[in-house]
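All protein chains but one are shown in place.
Presenting subunit A:
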Amino acid sequence: MSDTPKSGLNLTRRRLIGLGGATAASLVLSGCDQFDFLGQRDHPVRDVLERANDLTYRVQRMLLGQNALAREYSPSEIRQGQRPNGSVDPTADDYLALKAGDFANYRLSITGLVERPQAYSLAELRNMPAQSQITRHDCVEGWSCIAKWTGTRLAPVLDAAGVRPEARFVVFHCYDRMPAGLAQPQPYYESCDLVDARHPQTILAYGLNDQVLPVSNGAPLRVRIERALGYKQPKYVHTIELVESFAAIQGGKGGYWEDNGYDWYGGI
């Protein structure tokens, strides 16, 4: 480079600087709507950017190990009720019928790639070994709320059904319906890998802050996956399905919010 005639270099530099300046100025002047294309869920550039989420998932799984625990808090740190968010009062007919009967007829089904499909009433779930944990719920929007969750661990429930070796994901199907643009509202669903499903703090929660889990927080049953964001904690769960792939379920991305552009892992 030092051999290049100086005048020529200067010209190129000026041009380069001028071009750079013009680009920067146009970016600032016209605002940021020229990056609005990134909002298109199937845009190829967005596909590339989304690969960073796979990297995050892999790296965090490596750092986390199987059983690293989410922080637990002391009872004195519960200073308020658990803030309800998303669906707070489902209106699906089947749910309303169950609610009218105080969930006496509720059944949690364990289906899909299992040796022995199961169905449990709420009383049966409550009779399983119980576990309580005071943890922090982190919403993807940015807020946090500390509450005490009581339930039974998911891992023994899966073991009782006998997870088949080809199963890779656990899908949670819910009673609440979510808006889906112009189409019919779609049921909320979520999924996680078997590491999170078997994690010691992953519970099927039926109690909140020493009370029966209220409807606004997911009655009668909500999943707690404590190392993930709030949208990974599905409420109003009626079916747990073991699958090899969730590509054929609804939008194919493994969850209602995932189908709407959010990352599947949800650990950050």
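Quick note on the criterion: a residue touches a chain if its C-beta (ideal position, glycine included) is under 8 Å from a C-beta of that chain, and two chains touch if they have at least 3 such contacts; residues count from 1.
Keep this in mind: contacts and distances are computed from a predicted model.
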| item | value |
| --- | --- |
| Chain excluded from display, named as in UniProt, from "Thiosulfate reductase cytochrome b subunit", "Alpha/beta hydrolase", "Putative ABC transport system ATP-binding protein" or "Xanthine dehydrogenase family protein subunit M" | "Thiosulfate reductase cytochrome b subunit" |
| Residue among A:A92, A:V140 or A:M178 that touches the chain left out of view | A:V140 |
| For subunit A, the residues touching the chain missing from this view | 1-2, 9, 13-14, 16-17, 20, 27, 31-33, 35-36, 38-39, 46, 48-53, 55-56, 60, 63-65, 68-71, 73, 77, 79-81, 83, 136, 138-146, 226-229, 257, 260-263, 265, 267-268 |
